[in-house]
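Please read through the structure below; I'll follow up with questions.
Complex shown without one protein chain; remaining protein chains in place.
Chain naming follows the written order as A, B and C, and within any one chain the residues start at number 1.
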Amino acid sequence: MVRFSFIFLFILLLFSSAIGQEATLPPAPSTDVMAKDTPNDAGGSITISWKKSPDDIGTVREENKVKGYEILRSTEGKGEYEVLGKTTAGSEIYFDTHAHNGVPYYYKVRALGIQSFSESLPSAPAKAKAQWIDWRRKYTFLLALIVALSIVYFINQAKSGKQLFIRKIAGLEAVEDAVGRATEMGRKIFYIPGISDMDSMQTIAGVTILGQVAKKTAEYEAKLEVPTSRSLVMVSCRETIKEAYSNAGRPDLYNEDMVYYLTDDQFGYTAAVDGLFVREKPAAVFLQGQFYAESLILAETGNYVGAIQIAGTAQPAQLPFFVAACDYTLIGEELFAASAYLSRDPKLLGSLKGQDVGKFIFLFFIIVGSLFLTFGIYDLSFLFR
Amino acid sequence: METIGIWIAALLTLGIFSFLYKDNPFYKFCESLFVGVSAGYWFVTTFWQVFMPKLADNLVAGRFYYIIGAIFGVMMLLRLIPKIGWISRWSLALVVGTTAGLYFTRYLVSNGMVQVQYTIISLYVKGNLSQTIGNLVIVIGTFSGLIYFFFSKEHKGAFGGLAKLGIWFLMLSFGASFGYTVMSRMSLLIGRMDFLLGTWLGLIR
Amino acid sequence: MRREIPLAITAIVGFALIIVYFIPHPPFNASKDFFEDLFFIIAAFAIWLGCLNLLKVNADKVYLKKKGWPFSIVVWFGFFLMVIVGFWEGRGFMNPGTTFYYLYDKLYYPLNATMFSILAFFVASASYRAFRARNKEATILLIAALFVMLGRVPFGYYLSSWLPEGWRLGNITDWIMDFPQTAAQRAIMIGIALGIVSSSLRVLLGLERTFASGE
Partner (left out) sequence: MKFLEKLLAVDRRIIFLFIAIAVALPLFFVVKLHIEVTPVVRNLHNALEALPPGSKVLVSLDYDPGSMPELQPMAESFFRYCFNRDLKVIIMGLWPNGPIQANVALEVVLKEPEIMKKNLKYGIDYVNLGYTAGNEVVIERMGSDIPVTFPKDYSGNKTEDLPLMKGVMNFNNIDFVYNLSAGYPGTVEWVLFAVDPYKVKLGAGNTAVQAPQIYPYLNSGQLVGLLGGMKGGAEFEIATGYPAKAVRYMFSQSVAHAVICLFILLGNFAYFATRKKKGS
């Protein structure tokens, strides 16, 4: 008996020394493996979560450390498991995105050591299914609904003839001065509607503003010229100016050649307009619409020939050059506001008002939310998650 | 072959640069070549990387409903024939609808709601003066900037003062964009100069 | 009919995509995948349309002997050079070592890169001749620009290394970028977001129909 226990002890010692030297013991398994349907989706996915292996927490010796986890799946609790995928050490969640809806699946998590691994107990079965509503997005839905309804509401208001207020826009006040000065000096006015086509909202806004500028040039009998880089823009500009001139009672002053097409090519167009500026030395230049890299070249040349320049674009990257080189600049949304202000088009006015409702909501929550948070009352930011 | 190529590239580079002196036929030639080559490049790329895998392969694999994509696509091309060009609007409508539908929610969330969410911050961070000032600047800057873009109220009194503050914030950010744009353009020029002086002439290592 | 059908297509596709954002259940999610696939294919056709249009415009120029028509032949030459070689090469057309890649590297790349690098020259002349502190706004802009331009390159470090750590040009630039700049960009972004929401809505409701009319 004593001899046996000696042998037993000996074997035990052998084992423990082997562990101490080689460290090939597998890491402790992860526990509490749970599987459930991934919520708020179209089905086909199951979320597997688990508690990290004790060898994945805190300072564990490098040799014992968990290197990652493998996720295994089976359709029967005790049957064959197939490896689904791998995830990094420290993770506690995995999404099985290859699940069939309505089929029960069992999952195991395998903690990987350097050479060996250990498996957890299988999870309870879970089935993937599709949900009707994505509840995470309820506040988004609410906000979208409010903004959309207010836009529609205000468009209808404007259509029914109600006067909607829009604040004065600084650059627009200068239009009259610029046109007047051009008449005095007997020099031309150039209007550049940008290099984009009529599918751009900015170009459309630019053409709308052109209508108002044209009304003034008709009144003052100033010379207006509009070189365009798209044939469709040319057609629209012609119609706009023609209408403005007859509305101002001077259809006799209108002439098709005021608007002409140069070329579609960005730099080709820029070079041509550049040449026009230098030769004609216009008294005023309007740059209203969607501009890209050419903004800088145009504004520089216009400034160089001494023109009053009124610019406007919603391209954030080009705004700095306009602000620095032009006398007045319509910044971003001001371009759209200006076209609504001038044209009184119900759909533009209504949208602008509807957007203001959205802005009001945002402004309110930024200030109230921040104050609440500062004084530790409540965190409102969840509303925008 | 490589040497010839470098010479061609260098001549084309100089051709474009010649525009800086004056518009000239050499520049025009390079520009036209650029327009043609880039169109050809796009044509070939979309053929091998979109048509073959997305359309042809799906049809070959028996997913015949993909023919709808081809039909809409051909409708798009019909714009080239003025008489029946109107039909291209059907495909355009699909493109416009897809972008409008996706943009509606995505912009509202990422550029609107998420930005507001991160602007709701504490205006006082205990023991961290610079963070406190930073947070204050973020909230006031965003708030006053938005006030400037609020069109339903005249810029008068305290509201006008906020709008004025807002425009200063905007100007500061435009100044930053300005600096960064200059940086970008200079980098591009450095790249070309390095090619001309280094790769082509071998003057720098 | 010519007008109603495109408007209907836009509305159906657009609203389906909005709905699927909130309702992930079939059949809505399948409609999303399908519309997106259609979009890819049409987008590719749209690129082809642009190319063919370019060829047509330039062919007209040559045919009518318009001013500068020989350059239109150059456009055609460039286009077909790329297309013929590209089709000849097959699926691996862009792997390094192919003729197509050679053309890309020796024609397309230098032309494209140089085209944009000439802007550096115009920035220089504009900064000398046009960028003026003409009012308070422009003054703020230019001062911020000077800080960023100097603070973002090693030069700024040498200019301000005599200042204590945290107050150097680089630090000030970091601060401008992280706080006031971020705040203003956020205001712009929120504005743009609402603008896009309203224009998308107008398109989907059929109020904005420029794309569906004209010509």
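Simple rule for what comes next: a contact is a pair of C-beta atoms (placed from the backbone, for glycine too) under 8 Å apart; a residue touches a chain by one contact, two chains touch by 3 or more.
Bear in mind the structure is a predicted one, so any value in this text is a computation, not a measurement.
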| item | value |
| --- | --- |
| Partner chains on view for the chain not depicted | A, B, C |
| Touching the absent chain when the full complex is considered, from A:25, A:89 or A:174 | A:89 |
| Option touching the unshown chain, where C:54, C:142 or C:204 are the choices | C:142 |
| Contact residue for the chain not shown (choose from C:44, C:140, C:172 or C:197) | C:44 |
| Absent-chain contact - pick from B:114, B:133 or B:165 | B:114 |
| Residue numbers in chain C that touch the chain omitted from display | 33, 36-37, 39-40, 43-44, 47, 91-92, 94-96, 101, 104-105, 108-109, 112-113, 115-116, 120-121, 123-125, 127-133, 142, 145-146, 149-150, 152-155, 157-158, 170, 174, 177-178, 181-182, 185-186, 189 |
| Touch list for chain A against the chain that is not drawn | 67-68, 84-86, 88-89, 95, 97-98, 304, 316-317 |
| Touching residues (missing chain, whole complex) on chain B | 20-21, 41-42, 45-46, 49-50, 52-54, 57, 98, 102, 106-107, 109-111, 114-115, 117-118, 138, 173, 176-177, 180-184, 186-194, 197-198, 203-204 |
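One rule holds for everything that comes next: only the chains that are shown with their structure count from here on.
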| item | value |
| --- | --- |
| Cα-centroid distance, chain A relative to chain B, in whole angstrom | 12 |
| Chain B-chain C separation of Cα centroids, rounded to whole Å | 3 |
| Sites on chain A at which at least two other chains make contact | 140, 144, 147, 267, 316, 320-321, 323-324, 332-333, 352, 358-359, 362 |
| Residues of chain C touching at least two other chains | 18, 21, 115-116, 119, 123, 137-138, 141-142, 145, 185, 188, 190-192, 194, 197, 199, 201, 211, 215 |
| In the complex with chain A, residue positions of chain C that touch it | 18, 21-26, 29, 57, 115-116, 119, 122-123, 125-126, 129-132, 134, 137-138, 141-142, 145, 185, 188, 190-192, 194-195, 197-199, 201-202, 205, 207-208, 210-211, 214-215 |
| Chain C partner contacts - residues on chain A that touch it in the complex | 40-43, 130-134, 137, 140-141, 144, 147-148, 151-152, 155, 198-199, 201, 204, 232, 264, 267, 293, 296-297, 299-300, 303-304, 314, 316, 320-321, 323-325, 327, 332-333, 336, 347, 351-352, 354-355, 358-359, 362 |
| Of all residues in chain C, those that touch chain B in their complex | 2, 5-7, 9-18, 21, 35-56, 68, 71-72, 74-83, 86-87, 90-91, 93-94, 100, 102-121, 123, 127, 136-138, 140-149, 152-153, 175-194, 196-197, 199-201, 203-204, 211-212, 215 |
